[in-house]
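Take a look at this one; I'll ask things after.
With one protein chain removed, the remaining protein chains of the complex are shown where they sit.
Up next, chain A:
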Amino acid sequence: MRKPIPLLVAALALLLLVPVAFPHLKFVITLAVAKGFAALGVALLLRGGLISLGHAMYFAIGAYATAFLGSKAGVSDLVLLLVASTAVAALAGLVFGAFLVRYRAIFFAMLNLAVSMVIFALTSKLYGITGGTDGLRVAVPTVLGWAPGKAAFDGFLFYLCILLMVVLGWLVHRYLQSPLGHALSAIHTNEVRLEYLGVSAWQTLLTSYTISAALAGLGGALAAMSIGHVLPEFAFWTESGHLVLTAVLGGIGGVAGAFIGSVFLEILHTVAVGVAAEAWNLIIGLALICVIFFLPRGIYGLIEARRGSTKETGL
């Protein structure tokens, strides 16, 4: 039952070697992990049977919160920035979610899309506040009093992303194993029965929605620091679509799936652009078709299948 762990540990060890072995991939992986958090948020909702086509908005909210707090409120500490940005995204998730999780299926997907497009419009039109389509610059933060240069910070951020991925990934895994996490997947299979057991589907989904918004917001904050700039495009619907794709591609059987999908896509993208600058979209498209045809449970399904069990216990 615990077979995925050695494989995941091996993959993690490989990731940790990236800055030494492939320094040019460091930025790519940092960004992949940051987006992985958002994809994990989407994957959580997929467990409850809901597809959000607007989750990039929380990624953008986290990113813009970091940019704002840095440039307008003078917050420069990394820990404060991450915590505050995640909290802002979680709050937004709680407020929008209270209304959105009343809906199911295509209505839920479309309403998320609609709200995200409002956020996109606001970020691109309110030039005086958000910098419009120019976006906002994000200064290199300090780390508990240490003021690193950009290069040193990037190195630090890489390892921080990996650490957060492991710690938060484990916490989300624990959440999915808890009664509330099981109730989430139970909504997918039988909402009526769940209500008759005395559990509120709305509360269960709202909790999950808020957690998913927080994860996406954290990802956005990390991405903002890594890129050093935020843009309205972060909230654009193609980004939301990309997150759903990442979650499905990676597989929702385990928490690791979202990160595997994200790293896979980012590396594939980098390689494809290098090999065929004009046709990278084609290469990615073909790779996706292959995964969807041959790995219906996502890339994570490869690890899961080795256990010969369909129980959802994967990390």
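As a convention for this text, a residue touches a chain if its C-beta (ideal position, glycine included) is under 8 Å from a C-beta of that chain, and two chains touch if they have at least 3 such contacts; residues count from 1.
FYI, contacts and distances are computed from a predicted model.
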"Sarcosine oxidase subunit delta", "PqqD family protein", "Amino acid/amide ABC transporter ATP-binding protein 1 (HAAT family)" or "Hydantoinase B/oxoprolinase family protein" - which is the UniProt name of the missing chain: "Amino acid/amide ABC transporter ATP-binding protein 1 (HAAT family)"
Residue among A:Ser52, A:Asn112 or A:Thr204 touching the omitted chain: A:Thr204
Hidden partner chain, touching residue among A:Ala183, A:Ala235, A:Leu265 or A:Ile303: A:Ala183
Positions on chain A contacted by the hidden chain, ascending: 171, 174-175, 177-183, 185-186, 189-190, 192-200, 204, 310-311
